[in-house]
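The other protein chains are all here in position, but one chain of the complex has been omitted.
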Amino acid sequence: MKGFGYLVKEGLKNVWVNRIMSIASICVLVSCLVLTGSATLFSVNVSEMVDQVGQNNETTVYIKDGYSQLDAVYIGKEIEKISNVNSVTFYSKDDAILQFKNQLGDELFSQIDEDKNPLPDAFIVVMDDLEKYDETVAEIQKIDGVDSVLNRRDFAEKLTNISHMVNIIAIGIVIVLVVISLFIIANTIRATMYSRRFEISIMKSVGATNSFVRMPFLVEGMLIGLISAAISVGGLALLYEGISQVFVTTNIPFDFIPFTNVLLPVVASFVVAGMFVGFAGSFLSIRKYLKMEGNEILGW
Amino acid sequence: MKGFGYLVKEGLKNVWVNRIMSIASICVLVSCLVLTGSATLFSVNVSEMVDQVGQNNETTVYIKDGYSQLDAVYIGKEIEKISNVNSVTFYSKDDAILQFKNQLGDELFSQIDEDKNPLPDAFIVVMDDLEKYDETVAEIQKIDGVDSVLNRRDFAEKLTNISHMVNIIAIGIVIVLVVISLFIIANTIRATMYSRRFEISIMKSVGATNSFVRMPFLVEGMLIGLISAAISVGGLALLYEGISQVFVTTNIPFDFIPFTNVLLPVVASFVVAGMFVGFAGSFLSIRKYLKMEGNEILGW
Amino acid sequence: MIDFENVSKTYPNGIHALYDVNLHIDKGEFVFIVGASGAGKSTFLKLIMHEETPSNGEITIAGKKISKLKRKEVPYLRRHMGIVFQDFRLIDKMTVFDNVAFAMRAVGENTATIKKRVPYVLSLVGLSDKGKRKPSELSGGEQQRVSLARALVNNPEIIIADEPTGNVDPELSHEIIELLTEINSMGTTVLVVTHEHELVREFNHRVIKIDHGRVVDDTSKDNISDDYDDIKNYDDSDDYAELKQFSDDISVASTDE
Partner (left out) sequence: MIDFENVSKTYPNGIHALYDVNLHIDKGEFVFIVGASGAGKSTFLKLIMHEETPSNGEITIAGKKISKLKRKEVPYLRRHMGIVFQDFRLIDKMTVFDNVAFAMRAVGENTATIKKRVPYVLSLVGLSDKGKRKPSELSGGEQQRVSLARALVNNPEIIIADEPTGNVDPELSHEIIELLTEINSMGTTVLVVTHEHELVREFNHRVIKIDHGRVVDDTSKDNISDDYDDIKNYDDSDDYAELKQFSDDISVASTDE
């Protein structure tokens, strides 16, 4: 098409010329992007949180009653030899009772002193790969002196379920937000275009082809999308840091994924989403007015 | 003001005459109301969930070692006499060990059989009023044979903290959504008004006072708010039922607050919010154009 | 009725549309304003209706100084004027009837009066059967006449018409000026901008010629500028009572808003 450069320039200029409408569109688009982005990052962090707990490859190996701590050292060595085992830490029955007391209250275990401690000595075993859990447990149980291995299978499954659940809800929220955003944006663009129907109509009445009329609007839409994406990235970063800060001050022991880690996908998806929405929104809403002729303007 | 009826009628008519813009505004307003409403209901449900757990007025009273189950019956009677105590249930050490096994895994307590059970017998005491916790505990402890009372203070405080935390986050989310909504709505109204600046300007140039010009716009804004509120209530109800259904199918043991219970406040707040936003939005955005004179129209 | 004292108008972009205009238009006069395209005629009218304000000098309308007019009083000033705009300024969403009726509603007329008056005024301009149409369904000349009907409908004290005959044929132009002359004969002050020399020649009214922002010709010049006392003693003229009421009306604005 001839005059392509002019049409692009015109589109860029129009963002400024129609700045009231441009600002309106940008604000709306930014709101939607930040909202959807926040929901996405929130859900990513929640999954991460669940996964952090779930992918805790620890299990507890109990030692038979009557084995001395010296025997235990030997058993520990044996466990360490197993290929899938990463580390082995001794967890004496004294430690165990202490932790129980801490967790459940002194009262409950007040009658239990060191001699009467009914709990077994144990090892905390960290595995390399939780997939090989069953084989590793079988190998551990072959070792003499090992009483039983804590069954973490159920726990892991429960966590996986919760994680799935959280993911489904999060995806649901994000989808709802995306739909609402598209709705809001579509209506904003429609309103913008409505206020420019005269202009479109005049262009057509001096012999401009539809594509010639449309081009600057598409460029304008994409530029607005791009500006919105840029502002949204900044806004989301601020919001994210702010909320992370709140978590830090309220002593919740969870490390947010650093924003720099998600920066690239955020930027990429915002830019793509913003420009796509700007483009498609303009394209669709201009169609209607391209069909109109000059008599839609105050007649002659 | 004279002609008040006419102005109201005009405002109502304008919603239809400018239906493209009206629909845009309504869609945006509905989106924002539903979004904010969802967030509010979500947070109300979460607090409710936390409160259900937190307002569990149970505590555990441990009986001294060496007291028989017969003695225990007498102790139970004594506890029941205390005014703030609602109910007393015996919780034998056998039950206790069973629950421990269930909760923490058989392996841990494998060496503990009935005779070696180190746990004490206990009573589950339900209080009427958790506020009087300390006095009641003091009275219970005066009773002969009572060893100790489980300190639920910490637990209650922890739960209260979590509840506060959830509330703060929820309020935060709602506030953010309200701000974003106001932003989006303000921009939509601004866009709508922009497309009608000619009209406003013409009205002024034939001698209409500002209040005369403004009145139909205010009525129009409020009607749009009202329509949006009505649609939003329906939309939110559907969404809410839908999500409740998801929870039911995923077996999460939580009863949502029935929508009928929150219907009244939802309707009231949506109507107030919708009409206020419609009114204030129109009022503020028309101001700018009221200041303009006819030369803002294509000059003569 | 209308006084210009050393009035100049410079638009924000630096265009000098009017220079040092001195004029007096009496109540009940009929004035043609002529001049080339871009001479400043519309600007002159815009100053009177307070759509623009003078950069210099003072305009007095019905004894009320424009520079002292509060923003709230402007609508009350305009209600005493009927204005035919060069670009018609019809509200496209309203029917022809409503466009005309709007001007009556704006001044608080009751519905019964409106229902009688609007059809009558539409018939005066030959649009009896077009009340239900939208402006966009009218021809150029018909739109122009709707603008004229709206200007007449409130029986204003001043009628200001910018090219009321630009889009109609000579016969209709003649009729329109005749109608305005008739209205004028009942005491209404009429200002008409026109390019049609024939019309100006036909009707023997005062003619003010503007050229490049200056009044270069005024057929009643002797009556006015030389006899400056007339302006000074303006409030003592015999139509004092009515004028007083007019300017009172404007002042009432502050309380009604």
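When the chains are written out, they are named A, B and C in that same order, and each has its own residue count from 1.
Here is the rule we go by: a contact is a pair of C-beta atoms (placed from the backbone, for glycine too) under 8 Å apart; a residue touches a chain by one contact, two chains touch by 3 or more.
Quick caveat: nothing in here was measured; it's all calculated off a predicted structure.
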- Which of A:12, A:208, A:226 or A:271 contacts the chain that the document leaves out: A:208
- Which chain A residues would touch the chain omitted from the figure, given the whole complex? 1-3, 6, 14, 17-18, 199, 202-212, 293-295, 297-300
- Task: Against the chain that's been left off, what residues of chain C make contact? List them.
- Result: 11, 13, 15, 34-38, 41-42, 86-87, 133, 137-142, 145, 162-163, 166-173, 195-198
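Heads up, the rule we're going with is that only the chains that are shown with their structure count from here on.
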- State, to the nearest whole Å, the distance from the C-alpha centre of chain A to the C-alpha centre of chain C. 66
- Task: Determine the centre-to-centre distance between chain B and chain C, using the mean Cα coordinates as centres, and give it in whole Å.
- Result: 61
- Note on the structure: Residues of chain C that touch at least two other chains are 90
